[in-house]
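All protein chains but one are shown in place.
Per-chain numbering from 1; labels A and B assigned in written order.
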Amino acid sequence: MINFEYIRASSVKAAVDALAKNPTGGFIAGGTNLIDLMKRGVTAPTRLIDINNLPLKQVEATAAGLHIGALAINSEVAEHDLVKNNFPLLSMAFAAGASAQLRNMATVGGNMMQRTRCTYFYDTAMPCNKRQAGSGCGALQGYNRMHAIFGASDKCIAVHPSDMCVALAALNATITVSGPKAERKILFTDFHRLPGETPEKDNTLQKGEIITGIIIPKNSFNKNYYLKIRDRASYAFALVSVAVALEVTGDTIKNARLAMGGVAHKPWRLTEAEKFLSGKKISKENFTKAAELAMKGAKGYGHNNFKLKMVPISIVEALIKATGLV
Amino acid sequence: MDTSNKNEGRRDFLKKSTALAALTIASPALIKAGENDEKIAAWFEKIPLQVEVNGIVHKLSVEPRVTLLDLLREQLHLTGTKKGCDHGQCGACTVHVNGKRINSCLSLAVMNDGKKITTIEGIADGDKLHPMQEAFIKHDGFQCGYCTPGQIMSGIACINEGHANSADEVREFMSGNICRCGAYPNIVDAIIEVKKGGQSS
Partner (left out) sequence: MDNLTKQKDIDRVDGVQKVTGTAKYSAEYDFPGMLYGVLACSNITKGTINEIDTKAAENAPGVSAVITHLNCPELPGYKTTEAEAKMAPTKKGYKVFADNIVRFNGQPIAIVVADTFERAVYAASLVKANYSKEKHNTDFAEAIKSGTPLEGNNFKEYVRGEANAWKNAAVKIEAEYTMPIEVHNPMEIHGITVVWDGENKVTLYEKTQALSSTQQNIMRAFGLKQENVRIITQFIGGAFGSAFNTWPHSMAALIAGRKVGKPIKLMLTRNQMFNLVGYRPEAIQKISMGASADGKLTGITHEATAMTASYNEFTEGIVNGSRSLYNCPNVNTIYKVYPLDLSQPTWMRGPGETTGAFALESAMDEMAYALKMDPIEFRLLNYAETDLERKKPYSSKFLKEAYQLGADKIKWKDRNPEPRSMKEGDWLIGYGTGSGIFSAWRGAAKVAAKLLPDGSLILQSGVTDMGPGTATAMTKLASDTFGLSDRSIKFEMGDTNLPPGPMQGGSGTTSTLGTAVYNVCVSMKKKLADLVKDNPVFHTEIVHNVKAEDLLFENGMMMLATDKTKRITYAEVIKSAGLKELVVEEDSKPNPMTNHSAFSYAVHFVKVMVHEKTGVVKVTRVVSAVDSGKIINEKTAESQIVGAVVGGISMSLHEEGVIDHRYGRWVNNNFADYHVAVNADVPAIEVLFVDKPDPVLNPIGAKGMGEVGIVGFAAAITNAIFHATGKRIRSLPVTADKLI
């Protein structure tokens, strides 16, 4: 690792200014992914701006919904009463991610900003368009067990590794952003992007911008479940994960939200399946049909072909778990 | 206390640091700062850091790239905290920062300015072991002992967080600490026993 300049920012403005002065620098919050990447030589910022002292740690109920500061710690958000009681899906997703130690370090903003865990991205001796544009995609013809089946391109088939983001995508969260220009809001589902021709860009954050928080709108979802299938019982990234939030009255689904992890370059919303389920009865048949709709456009790349089978199974299973259907 | 006496002269460093010099050219801010030799050196070499480790306040000067783990092991000679992967994937480096368990390999030392750090060396009361240490011995919660400091620090935190209410809960919340010797069942027994004894740090 190169040695780098380290400064602590005391306000959002100071942080943004400090980054503007050194475009090859970056922010550091929890550091759980950034330091990992710096040790592997994947990224080498020349200036780190420590933003941990910024006043962005709140978890509070507002008129617009739940406001969570970008620097709120994953474990604290997961265990916060407001979250546990009103947004249980988010608590469940947090609990399924990483380890207790990492959740004590990682921030909400950092969780969004984490890079893919694709092995080709991490190994600087192998090709990766995300790490080095134009070098090729190692995973496309290589070992791609963990990789995307939705929305990939021939430039990149990596997936976004977060669990938290899958829940936030399902819950229609909005991200608040500050930057050299004005503050702005980004819909969570518009934040992460598909790789297309420019897989080096993970998200739609502009140069010099900083995430300040998220707002999760109030909802009436009374059936929630986060299902995560992985290669061991804990402390592993998802092969496939499914976030389910349903508003159910009697045996009818009034409103459905579904999102998946481990299948795409971004948290993958299943909008067609959601539309289908709205107004439908809770039944195995409807769940199966929803899963079928969700699979439109899915494509395997070899080692991950099993996901074509595992994904619909998981969607149905998550819906069953959420609704308690026997 | 500045425990690092291994560094050559600052000017020598600047002269030899060709790669870093190239970086300074890339940044207008640094070129300006470069006129003041003292300042640029400070930026790239070391910055002051004050941390309290096991009740002792250390006034240090460290390179920003030094992790908390390496600071503990290589500069403060507190080798009880272990390096098992250096990437937050095993938990051997678990310490408490302001009472919370974290992976010290993924925290820069300088990010811990003003914080209280507790390591395995800091939990016994003189010769009297912490109840978790006693329980690990009693239940044989280890073999080779390398993951043990991390397991114990994590186990104490697991109880303090309120995540030790059942064997299954302990298993889940201790899954960030890999034990390759396979002492997991005994580790779970040790934590459950300490929890039942109502004791924690």
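Here are a few things to note about the model shown:
Keep this in mind: contacts are C-beta pairs under 8 Å (C-beta built on N, C-alpha and C of every residue); 3 or more make two chains touch, one makes a residue touch a chain.
Only a predicted model underlies this, so the values are computations on that prediction, with no experimental measurement involved.
Within the set B:78, B:97, B:157 or B:194, the residue that contacts the chain not displayed is B:78. For the options B:121, B:161 or B:193, the residue in contact with the chain missing from this view is B:121. In the full complex, the hidden chain is touched by subunit B at residues 4, 6-8, 12-13, 16-19, 63, 65-66, 70, 73-74, 77-87, 89-90, 92, 119-121, 124, 129, 133, 136-138, 140, 142-149, 152, 167-168, 170-172, 174-188. What subunit A contributes to its contact with the hidden chain is residues 1-3, 41, 117, 119-120, 123, 125-126, 138, 141-143, 229, 231-237, 239, 306, 309-310, 313-314, 316-317.
Following the convention adopted for this analysis, only the chains that are shown with their structure count from here on.
Those residues of subunit B lying in contact with subunit A across their complex are 19-20, 23, 26-30, 43-45, 47, 63-65, 67, 86-88, 91, 94, 100-103, 105-108, 110-111, 113, 154, 157-158, 161, 163, 171-178. Remark: subunit A residues 1-6, 8, 21-22, 24, 28, 30-32, 35-36, 38-40, 46-48, 50, 52, 75, 98-102, 104-105, 233-235 touch subunit B in the complex.
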